[in-house]
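Shown here: the complex without one of its protein chains, the others still in place.
Moving on, here comes subunit A:
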Amino acid sequence: MIEVRNLSKHFSHEGRRIAALDDVSLHVAAGEIYGIIGRSGAGKSTLIRCLNLLERPDSGTVTLGEQELTALPEAALQQRRQRIGMVFQHFNLLRSRTVGGNVRFPLELAGTLSPAQMDARVDELLQLVGLADHKEKRPSQLSGGQKQRVGIARALANHPDLLLCDEATSALDPETTDSILALLSDINRQLNLTIVLITHDMRVIRQLCDHVSVMDHGKVVEKGSVLDVFLQPQHAVTRSLLAETGFGQGERVEAWRARIGVPLLKLTFVGEPTLSPVLDKVGRETGLRVNLLSGTLSEIRDTPCGQLLVGVVASDVELPALPEIFAREGVRCEVLA
């Protein structure tokens, strides 16, 4: 669906050249939700703006389907953008228009529908985002979450095949964030719409995304399926972003080992085993008794999964035999002796 190749972009700031994007490549499959995460200043904002060329990269290509966007002349690009929706952190609604008027705006820009058809489409979109009763209100009369729903309805108006979300939930409280994420997830499923989002919040990635790229200093430092990245993070930046979620805490192993002085096991659960009493079962079979140190049991998108760090208090079998025993139960076990 989207093929990004070797994007680079530099900015000059007080005479210094700063690389906002440094040879970034990524592939987004049709129908998936693709997340890009990084701390502020990592270049993710520049990257998402390069996907619809609000920002022109210095070099590299962006291809959408069969069409290389970076090669399109301005007029053709404007035409194409009508079918790339974008949702913004600060909503960016027109204050001079009502809710209905804001959703109608992209339809007017496209100019393909009659006024009556536009009205019908506006009603349909407001229905979809649950704001049918607010059509005549001004944006200033809405809550943040409602404003973002208007932003989403507006972005969907011209039947886009790609939706870009630029920190769409970063200005919202946690509860509202959940409802917006649920809406995006519904839209992705109902319309089979490809979504690319940037965020600094791992929770957004965990709840919504299929694949993720982790950015740092203009580079993609790690990418993969969300499950893999959460459960087996490779890069220090990824681990630090994951710290508050309870996943991927490789760095704390040493501290635990020093404190309790027993061998440690890292157990990774994905899918069904997460929901079964695996530790109990293996314990009965092998006399394994463990001391639960840290970890998390959760869902990544809809897959239950978890990761536990345990200290081995007693075991009737040799430690190196444990991974195979756990593997029979569908649990990945690493011995950190």
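Please note the rule applied: a contact is a pair of C-beta atoms (placed from the backbone, for glycine too) under 8 Å apart; a residue touches a chain by one contact, two chains touch by 3 or more; residues count from 1.
Here, contacts and distances are computed from a predicted model.
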item: UniProt protein name of the chain not shown, from "Molybdopterin synthase sulfur carrier subunit", "histidine kinase", "Aldehyde dehydrogenase family protein" or "ABC transporter permease"; value: "ABC transporter permease"
item: Contacting the left-out chain in the complete assembly, out of A:61, A:92, A:225 or A:298; value: A:92
item: Absent-chain contact - pick from A:81, A:134 or A:239; value: A:81
item: Those residues of subunit A which, in the complete complex, touch the missing chain; value: 52, 54, 78-82, 84, 86, 88, 90, 92-97, 105-106, 108-110, 138-141, 154, 158, 164
